[in-house]
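As you look at this complex, bear in mind that one protein chain is not there, while each of the others sits in place.
Chain naming follows the written order as A and B, and within any one chain the residues start at number 1.
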Amino acid sequence: MDSPGSTQKLENLLLVAVPRDLMDDEVIELRREILQAIRRHGSQVVLLDFSRVDICDSFFGRFIYTTSKMVELMGAKVIISGLQDVVIETMVELGMTLPGVDAVLDLDDALALSRSLSRQYNHLNETAPTGGDIADEE
Amino acid sequence: MLKQWLENRREELLAISLAFEHDQSEPLDDSVLYPLLETTLTAAGQTLDGKVNPTRAAVKIAQHAQDARLPLPGFIHSLDVLRRAAQYLLGQDVHAAADQLAWMGALNDLLFLTAQVAATMLGSGTEAELAEERHRLRALVDALPDFVFMKDRDSRFLLLNRAMAQFMGAETPQEIIGKDDFDLFPEVLAVQYRADEMEIMQSGRVKTGYEEQTVTREGEIRWMQSTKAPLRDSSGNVIGVVGMVRDITQIKQAHERERQQRQIIEAQQQAISELSTPIIPIMDRIIVMPLVGGIDTARARDIMRSLLAGIGQYRARIAILDITGVPVVDSGVAQHLDRTIQAARLKGAQTIVTGVSDAVAEIIINLGIDWSGVETERDLQTGLVTALERLGVQLTRRGKRM
Partner (left out) sequence: MAGQSRKDQLHFTIQHVADVSTSRRAGMQMAINMGFAQADATKIAVVISELARNILIYARTGTIIVKEHRGLNGKRGIKIIADDNGPGIPFLDKALTEGYTTSGGLGLGLSGSKRLMDEFYIHSEVGKGTNVTAVKWLNK
């Protein structure tokens, strides 16, 4: 499963390598892949890794925004990482600051975040066992 | 007669003044350029045939532009196009020619072109016409400040203008005619000139706007920009070369001075930008960037780049931007800072802005700048404590918690 992007499970984290040129039809496919993987693995954090992307236009912005909304609906959270400095500079000047989307510096930080979130989640489960049920249905 | 003449003139003058009013800042598109070029070529052809004078040709082009209701070009632009057309007629790549000759006046080029074609047309027409043609050509080339010449296959001067003769230390052009470069220049230069001209005659191609050195009679080295083209007879055989040479020594010197100044300025700017955007790693994953002085767009960009690089280098999770030393915070500065903060966020670091004085706080609120997402602290010390807390580090003093 490596087209268009490749997803990989790492603890509670779902690692998604966003392809360099993301096209409209691929977005739909990639998003479906992400949602299925969340369900399959019970991932709580989806890390979109942008280190391969060197041109990030508003279409990417929309992709990140809608993906994060959909992922939220499934009780998980999207974080991004790996944006190159020149890409960030361009995004910010374009006015595309992705409000509400968290970024982390690297995979270590992503893992730390996902661990702290899953501690909160476990804590939540202990006190309210019916909350946030994302059991595997397959 | 005079009245009629004035009537005609008025029309031209009107067209020129109208054309001048056009917006020249708008860019010229190829779909617009090429029809214009066609008109220009026709007009240039008519000029060469003596049917239209150069001013009239330029006006015609400006009129064409108006008639076609092109959103552009002014008179200047027409001249610009005319200049390109002249180069185009010489068989050159338009863009390359424009590159080489960006600083050249349009009319000069056209005059040169006229001279060249008129020269190659010698031998046609009646005796009287020929004499008239010669006279006009002579007047034309002698009026030019640039050097214009024709040489035969052995690179001996057939024709040259007054400016060139004077440069070579001759009273009149006649003194030079029949001589070659070996008679007139040091051997090393003459060899080079001869080689260039041989190449042009053999290839049949024009050599445009190349730079070369020469020496005056007094031994002073000058920089020249030369255009040389093969001279053909009526059946198209190459019978020599024609050339136009311009003394660009002053321009070269000016460019050199400019280049040196630019180097110095760039070096200074580099030094200043390093000084003005320092990154200080405070402790594990916390960096501080103290900003001193005004922040304009260029500096804001340096700050952003430097901060992003610092975050990457020190794996910072928290960046403290201390603005104590920024004298004026207006909406522009606030917006620049906001972009920097957003950029740091997208890189994966949180920013704390410290040194927000009462006055600054007031400005931010009064200007309606939304800094609700920005964490601010009074001073650097408080900011540091907040940063440490954020990372789960607790400061203790003599066993007591702070």
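Just so it is clear, a contact is a pair of C-beta atoms (placed from the backbone, for glycine too) under 8 Å apart; a residue touches a chain by one contact, two chains touch by 3 or more.
All of these numbers come straight from a predicted model, not from anything done at the bench.
**Student:** Which of A:Asp57, A:Glu72 or A:Asp108 touches the chain that is not shown?
**Tutor:** Candidates A:Asp57, A:Glu72 or A:Asp108; residue touching the omitted chain: A:Asp57.
**Student:** Even though one chain is hidden, which residues of subunit A still touch it in the full complex?
**Tutor:** 21, 23-25, 54-59, 61-62, 65, 85-87, 89-90, 93-96
We take it that only the chains that are shown with their structure count from here on.
**Student:** For subunit A versus subunit B, what separation do you get between their C-alpha means, in angstrom?
**Tutor:** One centre to the other, that is 47 Å.
**Student:** How about subunit B: which of its residues touch subunit A in the complex?
**Tutor:** 301, 304-305, 308-309, 311-312, 315-317, 339, 342-343, 345-349, 373
**Student:** Along subunit A, where are the residues that touch subunit B in the complex?
**Tutor:** 80-81, 83, 85, 88-89, 91-93, 97-99, 103-106, 109
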